[in-house]
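Removed from the display is one protein chain of the complex; every other protein chain stays in position.
After this line comes chain A, so read on.
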Amino acid sequence: MVLVLALGDLHIPHRAPDLPAKFKSMLVPGKIQHIICTGNLCIKEVHDYLKTICPDLHITRGEYDEETRYPETKTLTIGQFKLGICHGHQVIPWGDLDSLAMLQRQLDVDILVTGHTHQFTAYKHEAGVVINPGSATGAYSSITYDVNPSFVLMDIDGLRVVVYVYELIDGEVKVDKIDFKKTTASANSAH
């Protein structure tokens, strides 16, 4: 079992002062194997903080990130799954699932993790799964009203991935989970 933390759009310090305390106390170093970050941290301090939770950190560039050298997209393989990361402001219309599906085909990945809308979604279609972990700080968004802080934890085990979403609603952390299964283990495709 491999734990992958997916989060993004923190927008510290432009739109939020810090991660919610309840999230911070959950994110303990040493428990997570990989971190996937969709971008818009925005400052180095946040990068350093994420590194203390887990040194294997994969970030893509958001349009407000101070560090301009993060890549636009990134792909990586974890166990039987190929994952792709992209902030999402490059995919127009923003938040449009069909356009995101195109990106997924282009990157040829089973799981596409993307952000920008600050709205948690987990959507399965024929080629795989598109996950948006939302905004970990509940930052203001022009796209989504009423943003609740949220992040995603993926438990990858063989051909199965369980996606846990953690949302802070009215001061309480609520958890939900969704199951996804790959049908074949072939390296090139997923049906």
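Everything below uses one rule, namely that a contact is a pair of C-beta atoms (placed from the backbone, for glycine too) under 8 Å apart; a residue touches a chain by one contact, two chains touch by 3 or more; residues count from 1.
As a convention for this text, contacts and distances are computed from a predicted model.
**Student:** Looking at UniProt, which of "Vacuolar protein sorting-associated protein 35", "Prolactin receptor", "Tubulin epsilon chain" or "Globoside alpha-1,3-N-acetylgalactosaminyltransferase 1" names the chain that isn't shown?
**Tutor:** Matching the unshown chain against "Vacuolar protein sorting-associated protein 35", "Prolactin receptor", "Tubulin epsilon chain" or "Globoside alpha-1,3-N-acetylgalactosaminyltransferase 1" yields "Vacuolar protein sorting-associated protein 35".
**Student:** What residue numbers in chain A mark contact with the hidden partner chain?
**Tutor:** Here the touching residues of chain A are 11-18, 21, 43-45, 63-64, 68, 89-90, 92-94, 98-99, 101-102, 105-106, 108, 126-127, 140, 142-143, 145, 188-189, 191.
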